[in-house]
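This report concerns only the one structure given below.
For this view, one protein chain was removed and the others were kept in their places.
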Amino acid sequence: MKNQEIISEYSFRGILKEVLSYKSGVAALVILIFFGVMILYTVIRFPYGETIGLWNSSTAFLKNPRNAPPVWWSIFTGKKDPRNIELKFNVDKSNITDEGNIFKTELKKDFLYDYDDFPTELNIFFNARYRKDPPLVKIYLVRPDGDKILLKEHTLRSEEDVLYLSNDFSLENRLDSQVRAKIPSGIDFSVTVTRGLFLKYSGKLDVLKGNYSLILDVELNDANDELTADAVVYGKVYGIAGTDHLRRPIHIALLWGAPLDLSFGLGASLSITLLHLIIATISGWYGGWVDSLIQRFTEIYMVLPFLPIMIMISLFYKLNLWSLLAVVVLLSMFGFGIKTTRALVLQVKTLPYIEAAQVYGASNWRIIFLYIIPKILPPVIPSLVASVPVYVFLEAILALFGVLDPTQPTWGMVIEEAFNNGALYKGYFYWVLIPSSLLILTAISFSLLGFILDRIVNPKLKEL
Amino acid sequence: MDDKLLLKVKDFSLSYRTRKGDVEAVNRVNFDLKKGETLAVVGESGCGKSSLARGLIRLFPRNVKNVRGEILLNDRDILSLDEETFRKEIRWKEMAMVFQGAMNSLNPVLKVVFQVAEPLIVHYDTDKNLAFERAKEVLGMVGISGAFAERYPFELSGGMKQRVIIAMALITNPKIILLDEPTSALDIITQENIMNLLKMLKKELNLSYIFITHDIALTSELADKMAVMYAGEIVELSPVENFYSNPAHIYTRLLLDSVPTLRGEKKLKSIPGSPPSLIDPPSGCKFHPRCPYVMDICKTEEPPFYKISQDHFSRCYLSEDKKV
Partner (left out) sequence: MNSELLRVEDLKVWFDIKRGLLSKPVYVRAVDGVSFTFNLGESISLVGESGSGKTTLGKTILRLYKPTGGRIIFEGKDITDNESGDMRWYRRETALVQQDPFGALPPHFNIYRILEEPLIINNIGTREERREIIYKAMEEVRLTPVEDFAPKYPHMISGGQMQRVVIARALIMRPKLVVADEPVSMLDASVRVEILELLRGMQEKYNTNLIYITHDLATVRMFSHWIFIMYAGEMVERALTRELLSDPLHPYTNALLNAIPEPDPENRNIIKEVPPGEPPDLVNPPPGCRFAPRCARVMDLCKEKPPELEIKERHWVKCWLYK
């Protein structure tokens, strides 16, 4: 007789089909799948413990350039920016010439340098094992024009030693004189080590492109001594997201930011919504003083200033992500959602099937958890989904306020470090833009999905 | 009763567009109505009777499509009029409607007399005081006297609210009033009161009613003519005199057999199955899947509207032999 409005109990597949029928739904799902793949990849490729260890060590990424933009940033500069070139040298025992006390060998590696810009640094990492005295190494660079330049004559200071050639003053002075000698007409730029080595003597700041060779003349003091060397010609760009001030590849933090941020957002959203659901149902079902008490509590909570409290806490503790989650949940437990959910509960309470359940003996708790909550869950889900980005952004904001423990790489932390290291002053825009874009992408996908779910669950919003 | 034909509906049909397909809500409805005559339209839920009523007064929902046929009011086809003309000249001037559950749609913040006067003020630009006077007059006619006219809807009982709704329909002196389940939310005694009122108004004002209800027994309170609707179609059209005792269409018979009555020792029977989908209706006669007398031809060919006698029609192959 009456045309009942049915609140749909679609199966998962039904909902999926419905979501896909909207273009924005497809977009949202595509983005979410992208995140899913990203998370899967991250968890497999960069296991958590190990990666965090690396992230927080000071020596893990020495072979990366510092503050390098991403590789694709070259689109904006128009130039072909130099990438990292790593040359590995190994002493081959069969190739050692015995000269009495000294055992000599020559290690040579060729490389092609055809970039439009100069390398940012030139460092050599030595790893040696020696019985008595450390080996002596003479380092030469052979340019495409035939020049063979002695970079340095160096005796290793320990078993692990690093030569920061680009910081070497004497080398720099030598190269300076050399360049001025080659270009009598004068130059209008300053000569650094890398510039001096790779300069085309045209008078302008041009790179000499071509095949270079790096030669190491090694003198060992014992036939059984071993030596390996890693020479790095540091590029200007690195990786898919660049590097930060500690030479760390930003993409590691971004990749790990996804599971961390999203699980924070989802965790917060889920726990808070669940708590609201349960508290509101208890409040609405029992009525009386229980209801009044809970409602007054909720109202007090709603008035509490959330952000200032968080900042106050941060004065005393630097929270790690999971403690922050607990604190956020605690501070949001009696939030506004309770009022709206309670309204739903009051409606459901009067439905005939609740009465019927009482007649066949259902207890209060059974009614709350098996009869009321499942019925009010569908209308609550869209807001659950849509509030995930709220918590993700909250984390980012709190990170910016310095509330978070810096050892965990989240998107918010990345942005915070970027700001603290003057990223925007120094032009390292990618450091801020890429994590921000990821945050915005999260917001778009979850909000779209939430909105579409809302249209599905509330048939009145559907358009025919 | 006048012998002049007031309303003639010819092959009136309409459908709704839905996500799952097109719903053929009203399909080739034909009937006549004389001045002062009442047609009762009975059927179960989903048979299309409400859609028919709303269609006649052209209150279509957004997803309506394919409205066809003719509705001749005093020989003028009002279906083909443009919306503006229909609104000015027909709706609430010649035809008014009492909606299902309308008593719950009274504006809670306006006094009752104002709501009854509103059509006059809006449609006819009547002076406010004059309109109020007329409204009080009409309210008196429906049994809401003096003081109650100045009340708000929440101060009135269900029966009184329904009288207000009837007053709202009467105020512009329409010739036809469409009544869509006017008493379904009311108690029996209140229902009888309203029926008495409608009978009285019919007599005094020579009104024509199209009375839509699911309650077959109730129809006898007003009906001169009966129409039975099933799956969007009129399956039987009959004068009331023989209707209850000698229905032609099988569905009508089964319907009458399923209604309990206080007097008489009737053996009640139910109708197996359920009403068909209007998106994908059965072929042939739409009732055939549930008909105990189904024949082969019923499954394939739609039966025509057989004329059994002067005013008696039936859409059933078994009525073919009953032709006079």
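Every chain is named by a letter (A and B) in the order it is written, and numbering of its residues begins at 1.
Note that in this section a residue touches a chain if its C-beta (ideal position, glycine included) is under 8 Å from a C-beta of that chain, and two chains touch if they have at least 3 such contacts.
All values reported here derive from a predicted model rather than from experimental measurement.
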{"item": "Touching partners, among the displayed chains, of the absent chain", "value": "A, B"}
{"item": "Hidden partner chain, touching residue among B:N173, B:N206 or B:S274", "value": "B:S274"}
{"item": "From B:L14, B:I216, B:C285 or B:I308, residue that would touch the chain that is not displayed", "value": "B:I216"}
{"item": "Residues of chain B in contact with the chain not shown", "value": "38, 44-45, 157, 159-160, 187-193, 195-196, 199-200, 214-224, 240-241, 243-244, 254-256, 258-263, 268-271, 274-275"}
{"item": "Chain A residues touching the omitted chain (full complex)", "value": "1-2, 4, 6-9, 351-353, 355-363, 366, 371, 374-375"}
